[in-house]
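All protein chains but one are shown in place.
Let's look at chain A:
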Amino acid sequence: MVVTSQDNHTTPVTPSSGAAGAVAATAAPSQRSAGRRTARRSGRALPTRSRAARRLDLPFALLLILPAVAGFAIFYAYPTFRGVYLSFTDFHVLTPPTWTGLANFRELVHDGVFWHSLWVTAYFVVLSVAFGTLVSLVTAVVLHRTTRSTVLRGVVLLPFLISNVIAALVWQWMLDPQLGIIDIALKHLTGHSIMFFGSGGWAIPSLAAISVWKWMGYYALLIFAGLQTIPPTIYEAGRVDGASEVQMFRRLTVPLLRPILAMVVVLTVINAFQVFDIVQVTTEGGPANASNVLQMYIYRKAFRQFDFGYAATMSLALFTLLIAVTFTQLRLARANESDLN
């Protein structure tokens, strides 16, 4: 290669700066001493040419990323930093915020409703993640192993196409303790009706069930796509070795699906932590705060009580919590590795 030659430093004849750099870098391990020297030299020589080239590229590159950067800066970065700032203030929207330091955080630590809401949210997350992942995994595997019908696959996705509010309203009607179809069926079967949204013990499980029903198709589809990446030869090999369907599911499918499953779990966790609309439509956090999830509490503090400073503090706490949970999950599940190669 021309660049690696020591004698050629006066007249480098590489097609472009980028290629030269790449070659220099890849060449380095094999010809260690020479490569390093060339790299150093080219480091001196190359910029003189690439600087000119880069000067042309830079404005164009900036122009190209401008929409994305502007969108990110205006709609993500600025609100985030403003939210962090507001969490240290007493802010009621109509008057300018006043700096209160750590007062909001002190209030947060001693706010029983906040900790209760956190537990309620965690309960909802555990229920919807456990059942959500399980149901969608089973659905996807059954679909994958039994049918090739695209219609059936589409049907599974149907609940996902319904808006959250509509889904919650329809379920609320069906679960109504006086008029609901499920209640009528229950009364005929057991003689009693259950207040699905009206009793403390049932509120969160009912909400989690709606959420699982709603999202099951979407996650099943993701897992289904993951299943299609597993080569059929593996199952053939399994069958040759005399493995049953259940064994193949446990020993082949699940381990090979791990990256997809990890993603699905991370998505369900984030999704479940953000639950708001179905709660607002059905229980509004009641009865007696039994379904007062964190988002609901934050919303009420901000938009009903106009205590935006404290609401921002709670949002910040949720933000930190979500980052920690997601990071831990991804580390534990080794989501960026696959057992397929």
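As a convention for this text, a contact is a pair of C-beta atoms (placed from the backbone, for glycine too) under 8 Å apart; a residue touches a chain by one contact, two chains touch by 3 or more; residues count from 1.
As a working rule, contacts and distances are computed from a predicted model.
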- line: Its UniProt record identifies the chain omitted here, from "Protein-glutamate O-methyltransferase CheR", "Fe-S cluster assembly protein SufD", "Sugar ABC transporter substrate-binding protein" or "Peptidase S1 and S6 chymotrypsin/Hap", as "Sugar ABC transporter substrate-binding protein"
Statement: Contact with the hidden chain, among A:G83, A:P97, A:G198 or A:G238, goes to A:G198
Message: Going by the contact rule already stated, which one of A:G83, A:P159, A:P177 or A:G238 would touch the omitted chain in the full complex?
response: A:P177
- line: Residue positions on chain A contacting the omitted chain are 59-60, 62-63, 66, 92-95, 113, 172, 176-178, 195, 197-200, 285-289, 292, 300, 303-307
